[in-house]
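For this view, one protein chain was removed and the others were kept in their places.
Which chain is which? They are A, B and C, in the order written, and residues in each are numbered from 1.
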């Protein structure tokens, strides 16, 4: 054990053009013992090719069941600074907008009470404050709430919702992602902080089918903006693109999954059969000055995405084909979620069964019935191809 | 019970332009009591909306475990003529070719020993002799073998193989479907007549991807003709089609799933990037005088199709991407089937588990290993998307 | 007495090949459909083989087979074949024989066609004529449906081939699961258990393990070993009945038919696919099943009117989308259409790509 403080392996990762996390840990380690501890334990992990963290126990702030991930070093004698190394998940502002001011306040607080290390942001969307001791948790929480921040979710609760930048900066937002995200987050504060579900429940909001927040892949309830009427089209701008050398035929028309576009090169005229348009965004993406989503906008609401544990990964699938969320508001939705989905899932879901797995187990048809939604062919990519239909007894009586 | 012989409901089915099965039954019923019996029992079924056949017991000819389906009327008192009504499955000649002569001989025999009713043919491919009594079975069998015919399969055995008309009349046959069908049938006489498998095993042979015998949908082992080199192309004939008014662009090029064709209307020149051709047959189907399969021909062998019972229907999937069957012969194939597939399946398959279900249960990778075939990316539509890999212990030792 | 022959296999096909086929075996160059039901194959040698395709009800009396043999003798040197969809093919070398042959065929009440972009014969099964498993008859529905569609057999007036198949129970004999339109006999009730005989005819452990949904449990009824069925788990697959005669499923009140669409077998253009549920249930209504005839007619019509050239039913539906299929056909979409078997999740729409239907 030559130089206890040497980190020859991690030092290798200070080299190279991309910003280095090792530089960050060292920066924090200058004034912060916990950061130094994590640096040295990590160097040992690099040497031994294995992690040295123990399964976290239940730690948290008073009255909350989530928001803190407990973490303990497996080698507390060697790295006493990180004997405790819990993280706090701090609910980010919708769209991840900050001011210089508020960031500095958080930094000051975290230097005082934690490791000085953060994740900006965690994969769910939270600001992750990386590493502190159990006895600091209440102080951190107190200072956060004073600044107007609160903790996000962890465990079997509503997880911190997140959204794309949406109408704040994007010309394609088909609904107000930030407002919806904020309002749903506020409405479900209790569900976010006090786990009462079979498993986690995530919300994500993307303003259009580009899905810049990966909602369809990683949220139990995914909101994706769309429209019903015709794409707004500016023929002059299309000509400009064509004149500037864009190959409308091969770049736009041939990539259209709806196969609903034709290009007349002689007249530089693009024609869209909007009744076949799948609202995929491709043509709009390529011709942002010429094409825009229609005016009759809303969301498609999809249900059930999750990572592979246990039954294999799922993508969300259509639950509500179209909802004019900005005009019709959230009340009906709250009702559907609370009195419908959560009620049924909480009542009948197995422990650690995400809502997507639950639906597959009980059957989408039964699930829809239990939450009071009509089956709609937009919910499926195709009808069943196996003949194993469970017929209701009632229906039979009628038919017989 | 007015007129015992009246069949008012069935009579309705003598009307209309399509040839009538009722007419056939009545025709036979003129001279044949069994045919009359089935007519009247059927009329009762039409009246009552239910079938009146009992589960068949085990009946058959000496030394054979298959080829006869036992059948008894559920109402033998009302319809004593069909108290027994067994069918014989007679192995058809490959390609369903007959001479007038041989048909007449079969008819004479069947009038004597059976109902005078047939199915030309059953869905597996057999000539089905519809309805006789247990005590007639040996006589029928004796007369059939004298004419050079034998029984087909039933039960857990090799089922009667069948094939498309192939090189006998079709210009697109990429291998000799009739010869292969005949030789495999002859080679597996024992397996065809003496059930020794977990369940049935069907062979079907189609000369090209049009699959005129539905091999990929209903045979455990499906042979489908294909080629490796370039489509044979006659540019003059293509011009003729175009001149005659065929729209090569929309009818041919735009329907090509390989997206590998281009049409130059000015020079009436069709160009195929054969390296991307999927051998789907479409362009050849539309331009039979101008395009033909390549010269380097063979088969793709696929495994596992079946109807839905129990685990859901399966289509066959690729086992051997390409095999030059006409030149390399059947010996290697017999070895693979007998010492490979059947050995493993018979040893490890569950009762009533088709080979396709068996492969899904044990895993294609393991199955290939056990039959000694190398994995090939042509066997899959895509690699796994779930992370649940069972690593071999051996591999790990090496890698560690 | 002569030796008892066994395991001789089928006769060699060469015995039955007409001379023109033997001479040109593997040497065919191209073919042309001359008119509905008539095609010619031309060999590299220039030889020609004419085929006349005749519809058949499949269930044939020996007298009809003799009549067919006579025709073959008169016009085809005695040669003929059946097709994989149970039609009869007369194989001629003398072109001038075609029309007289067709004349005789029609005179006897048979029709010709089924080639090219038409509806060919309905592949089907036994039904009430022979099978113990059936939820409906086979031949009767086939006759009624084909009477209605025979103009599409006799003409080539469709966008592409249309293959209809019928199976009288979920065992699905034939390739009905991959048909443009599949007509399927469907039970709606769990098996009736004949406790009296069950122990005698069936091996209880086999019965229990036969059930894919584990709905069957051993039970003692009136002192006898038997089984019980958890009715809410039963999906009426009939697998128990196949292994145990004392558990019949057929039921005059509740048996009937479901209709499936969009399957195919060929690899032409698109890959093979299964048929998907269109109509979950239509009660049996013999002798002519008018509701089934009407339902099939409607689906064929809507497809024929809307599909592009060469577009099989399934490819057409994939292009327009299932919501549009249900809208155009007027078929009701119900919870039964949504899969709830093994791979159900994969049939949910896992994308935001969507066409909104016109508001009506």
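Methods note: a contact is a pair of C-beta atoms (placed from the backbone, for glycine too) under 8 Å apart; a residue touches a chain by one contact, two chains touch by 3 or more.
Since the model is a prediction, treat every value here as computed from it, not as a measurement.
*Asks:* Which shown chains does the hidden chain touch?
*Replies:* Taken over the complete structure, the missing chain's partners among displayed chains are A, B, C.
*Asks:* Touching the absent chain in the whole complex: find that residue among A:311, A:369 or A:392.
*Replies:* A:311
*Asks:* Considering the entire assembly, which residues of chain A contact the chain that has been omitted?
*Replies:* Considering the whole complex, chain A reaches the absent chain at 9-10, 12-13, 15-25, 27-28, 35, 38, 42, 45-46, 48-56, 62-64, 71, 85, 87, 91-104, 106-108, 110-111, 116-121, 123, 125, 130-131, 142, 145-150, 162, 164-165, 167-171, 173, 176, 178, 182, 185-186, 189-190, 193, 209-214, 216-218, 224, 250-251, 255-257, 278-282, 285-286, 288-289, 292, 307-313, 315, 351-352.
*Asks:* Since one chain has been left out of the picture, which residues of chain B touch it in the full complex?
*Replies:* Per the touch rule, chain B residues meeting the hidden chain are 209, 211, 216, 224, 226, 228, 257-259, 275-280, 300, 302, 304, 314-318, 321-322, 356, 359-360, 363-366, 368-369, 375-391, 395-396, 399-400.
*Asks:* Mind pulling the chain C residues that touch the left-out chain?
*Replies:* Counting over the whole complex, chain C touches the hidden chain at residues 267, 271-272, 342-343, 346, 350-353.
Here is the rule we go by: only the chains that are shown with their structure count from here on.
*Asks:* Measuring centre to centre with CA averages, how many angstrom lie between chain A and chain B?
*Replies:* Taking the average C-alpha coordinate of chain A and of chain B, the gap between them is 50 Å.
*Asks:* Need the CA-centroid distance for the pair chain B / chain C, whole Å please.
*Replies:* Here the centre of chain C sits 13 Å away from the centre of chain B.
*Asks:* Specify, in ascending order, the residues of chain C that touch 2 or more different other chains.
*Replies:* 170, 172, 177, 212, 237, 274, 341-342
*Asks:* Would you please write down the residue numbers of chain A that are in contact with two or more other chains?
*Replies:* In chain A, 385-388 touch at least two other chains.
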